[in-house]
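Before any comments, here is the structure.
Shown here: the complex without one of its protein chains, the others still in place.
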Amino acid sequence: MKYGYFPGCSLERNAAAYDKSARAVAEPLGMEFVEVEDWNCCGATEYISLNLLASYALSARNLAQAVRTDGLGELVAPCSACYLNLTKCDKSMRESPSLAAKVNEALAAGGLSYKPGSMRVRHLLDVIVNDIGFEALRAKVTRPLTGLKVAPFYGCFVARPGYVQFDDTEFPVTLDRLLQALGAEVVDFPLKAQCCGGHMTQISEGMGLEMIRRLVKTADDRGADLIVTICPMCQLNLDAFQGAMNRHFGLNLHVPVLYFTQMMGLAFGLDQAALGIGSELVSSRAALAAIGATPEGEAGGPPKRVKKDDKALPMPAPLMRA
Amino acid sequence: MTEVFEPVIIGFTCNWCSYRAADLAGIGRMKYPPNIRLIRLMCSGRLDPTFVLKALASGADGVMISGCHPGECHYLEQNYKAMRRYHLLKRMLTQMGVEPGRVKLVWASAAEGARLASEITKMVEEVRALGPLNWPTAGAAAALPEKPAALEVPA
Amino acid sequence: MTEKIGVYICHCGSNIAGTVDCPEVSRWAAEALKARGVVVARDYKFMCSSLGQELIEKDIKELGLTRVVVGACSPHLHEPTFRGACGRAGLNPYLCEMVSLREQVSWVHTDKAAATAKAKAVVSGGVERVIHHEPLESLRVPIHPATLIVGGGIAGIQAALEIADSGTPVYLVEREPSIGGHMAQFDKTFPTLDCSACILTPKMVTVGAHPNITMLTYAEVTNVDGFVGNFAVTIRQKPRYVKADLCNGCAVCEEKCPKKVVDEVFEAGLGYRKVIYRPFAQAVPKYPVIDRENCTFFLKGTCKACEKFCPTGAIDFEQKEEIITIQVGNIILATGFDLFDARRIPQFGLGRLPNVFSSLEFERLCNAAGPTNGRVVMRDGVTTPRAVGIVHCVGSRDKHYNNYCSSICCMQSLKFAHLVEERTGATVYNFYIDMRTPAKGYDEFYQRLLEEGVIFIRGRVAEVTDVPQRPEEEGRLVVQVEDTLIGQQRRIPLDMVILSAGLEPRHDAKQVAKMFGISCSADGWYIEKHPKLDPIATMTEGIYIAGVAQGPKDIPASVAQGAAAAARVMGRIQQKEIALEPVRASIDETRCSGCRICNNMCPFNAILYHADKAVSEVNPALCQGCGTCVAACPAGAISGTVFSDQQVLSQLEGLLLRNLQPATV
Partner (left out) sequence: MTSATAEASHPVTVEKKFMQQVMVNTPGETHLEMCIQCGSCGGSCPSAAEMDHTPRSLIALIRAGNFEEVLSSNTPWYCVSCYYCTVRCPQEIHITDVMYTLKRMAVHAGIKDPCAAPDFSKTFVSWVENYGRAFELGLMSMFRLRHDPLGVLRITDMAVGMVSKGRMDLAPKSIKGLKSLKAIIARAKALEVVA
């Protein structure tokens, strides 16, 4: 399958490992990524805070470029922020013709135009889970991640606000299932769709670090060997700021943070270097050594219905199970 | 007041769902344009296609047919018959050069006053855009010894 | 002959006159429609008042009116009134036509000129139509004295007792093995805190013993035919695998049955029951049922413990389901509600966090006859909570789930708060959006809870979590909420959280409504005939609704509505027969070509074909007057009273004011 590919600024540099691993696993899964020609920054959450139209124009330019690059109509964004901005732009333009007209008037200044709805923007996780599917994934696993306890971390934008809804807004499960398909043991991680803090570390360090602490601490409490992310911003906060966080709170947590594409690569038996493993600041070497170890019994997770003889009262089964 | 074309639309409602929806719209003081005038039938199944032709021929610019939702007919399944006749009628009307927008089938349960009101508002706008239906003998209907009705702002 | 028509325009106070220039409309009618036979046109403040009606009667007598047109509210409201007036003055009631100037003109339009113009057209339509009215006699249908009540909850029980006591037969159909409904699951009832079972079970017993009541429990209505006065109802009696005539309710079978399963219905999933069971000790009827899905004998072919130990040999594994058909004149639907499944709001933790309980789970938890004998303990079955949070509006007042207020949750939550406080001494928090305690003695109960020191935090709970942020939160549940009265986010550590889930229409309410020919509101509740003046009847003659099935309400309101529905039915039975609109189709044999197109148009098989004469004929007893055959007849041989082609087409002419042009007159 052929997709337009929008790496975004982070994947160029700080999340190069994400880019690398994404491209590395695409091949065995029979996905072809065609990178968008001369794309620009999506504006993150900052641009729209200052100029509405200009921020839409930024994303619209990317969409226009994508249409130019290939007529496939499907654009994959591994970065959740880019994914959100691109979908937001397309949706708003579809819903408001007057806005669309203005945006196109702006694009015209650069000799471009974009017809709302002509690009279907999707997150990499969505594509892998729904186009490739778990069966195909399992088929590709040569080195199952058995023995590895992972905390799946979705962050905000894949779950919310849900301009494109492929998972639950509160307790998403697709990444859990994907990791299970790779053989890893998924720990019950209730904060999986919480916010990583975004730019908070910059504008209010204490708050930002506190938000990071909650996530890392909980993953650690729940017995996770590592946290698996699907977004470069989340990875940056949880990984790069983990040291600062430890110092700030006098903690000594050490929970490595990898991308789900890196986990896939590992399970597919690809070479660690080819997946950019090692570029994380909190080293994952020790954690990854656990792979192959025999898993212990169920960690966390809601308790099963209790036996009759037990004093405990039965409880309803959860509606959604990973 | 500027001279806007005020279409006249005849609405056929069934006694059990859509006529009561119209009552409900009233009870809820929901606003819609005064361009529609309703005729009560027992069931949309009673609607003889010639009623619609007669309406258009006699000066109506559009006709709305409404009844209970499919599966909710007070007479079990008669609205399905209405639906079949509607589709035949539509084809025939297009043959006769009547714009499709002039005849509309709208399902409205007794609880859907708001829905009916908004459907009426929509249709009046569409027919206003289409302009008068210039069938022979038509035209006289709108002509009342009154100034043209003002366009309502639907709530 | 030309008719003498009287036109009467009602002001309805300012309801119509506020937007329609009524005097102008009647002036216009008298003038413009003179040529069409209008001899008098009047407008009056309230046509429906006795004075207004006298106006019409006087004119009929003095001016010899042969037709009457009243422009007022919806015919669904006052048509009987004005037909009555005509009748009293010696004019056939069906020579009166009512057009709606209120619901369909003044209330929905704002521009006075336009509304007045439309009113004129509507009146003119009425005048043209009435010309073609014929004098008719209303059809009189006998009322079968028996009544069907669907649903054995408190509303159905009340209705059944009222009617049975009046001396006419009642069939009470209940889906579950016992009557009692949700009320039987409760321990206490607000605001008086009297024991639910103590006030309910006597009524249940009376029902069970009542000579005029036939109880059909563990049974469901599968089909309804016919119309008011004479419904034919088909009921499926599920096999109990217990012979009612032999069983003495000793419950030895229950005791001996080796298999336990979680009771998802009566115990709300919080407790267990045997596979042969009565939902609860005071169940009515007293005979148990075997749950086939789980019975070891039905699964593996061995066991039969119940049969071995039954002293009366009442167990019968061979029992088959029975199809019962009954004739009834009226039907009351009291099918109740389903509890909103709070697991649909994952951030509240039900099903994920052990110590989060649904409201029904808690009802069972605090019930003396419940799984813990009324001990309020945490999910482990032993620990007493020190701090308990009660979350209001779960699944209610939320566009994602149910937009409406479930109306009982505030009081229910106050009741829970009191019970928890009383039985555990725990600190109790209520998290509410708005406190709604409108009925008799309710706000006093709120006051009492305030006195008891229950804590109230105004704010809709954002989430319930087991992830600690501060040391004091370790190992506990935490409710995160904005305390909107101080404008701060708070995290309250708790041991137990109770979700006051809202009320929802039964999952199958739509199918049931369809089966009985009534309709559901957008929310899924059964629609009453009039929201204020007739909250008991439905749009369908002979079908009444009572209890929560009509909309969220508490026990006193359900009882009141059950009794009201009963009174209505008893009135009907008293009259012995009911007058129906003579809306019927008839075939003119001379014009019928015998093409038989109409035959399969009729859903009621009211049209029979006489092969000998090669003509079709309508059986007026079966015809319901939908008119589909009238529209279908290629020869125009079928005509429908009250809605004849002529009547409709003339009204059309009138509405389009074609009647004003001499050419077409």
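Residue numbering begins at 1 within each chain, and the chains themselves are lettered A, B and C in the order written.
The rule is short, and it goes like this: a contact is a pair of C-beta atoms (placed from the backbone, for glycine too) under 8 Å apart; a residue touches a chain by one contact, two chains touch by 3 or more.
The structure displayed is predicted, hence computed values, not measured ones.
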Option from A:N14, A:T146 or A:Q272 whose C-beta touches the chain left out: A:N14
Among A:G73, A:P97, A:P161 or A:G292, residue touching the chain not depicted: A:P161
Touching residue (missing chain; options C:P93, C:G459, C:G625 or C:G640): C:G459
Residue among A:K2, A:K115, A:H199 or A:K311 that touches the chain left out of view: A:H199
Those residues of chain A which, in the complete complex, touch the missing chain: 9-10, 12-16, 38-41, 43-54, 56-58, 61, 92, 95-96, 99, 102-103, 105-112, 156-157, 160-162, 169-170, 194-195, 197-200, 202-205, 207, 211, 240-241, 243-244, 247, 278-281
Where the missing chain touches chain C, by residue: 347, 393, 397-400, 433-434, 458-463, 480-484, 487-489
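In this section, only the chains that are shown with their structure count from here on.
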Core chain by centroid distance, with centroids computed from Cα atoms only: C
Pair sharing more residue contacts (C-beta pairs) when B-C is set against A-C: B-C
Between chain B and chain A, distance of the C-alpha-averaged centres to the nearest whole Å: 52
Chain centre separation (chain A, chain C; CA means) in Å: 48
Multi-chain contact sites of chain C, meaning residues that touch two or more partners: none
Contact set on chain A toward chain C in their complex: 168, 170-171, 190-191, 214, 218, 302-303, 305, 308, 310-320
Chain C-touching residues of chain B, taken from the complex the two chains share: 8, 10, 16-17, 19-20, 22-23, 25-27, 29-34, 37-43, 45-49, 51, 54-55, 58-60, 68, 71-72, 74-78, 81, 85, 109-112, 117, 140-141, 143-144, 146-147, 149-150, 152-153
Chain A-touching residues of chain C, taken from the complex the two chains share: 260, 262, 269-272, 341, 343-344, 346-347, 350-354, 358, 361, 365, 371-372, 379-382, 465-467, 469
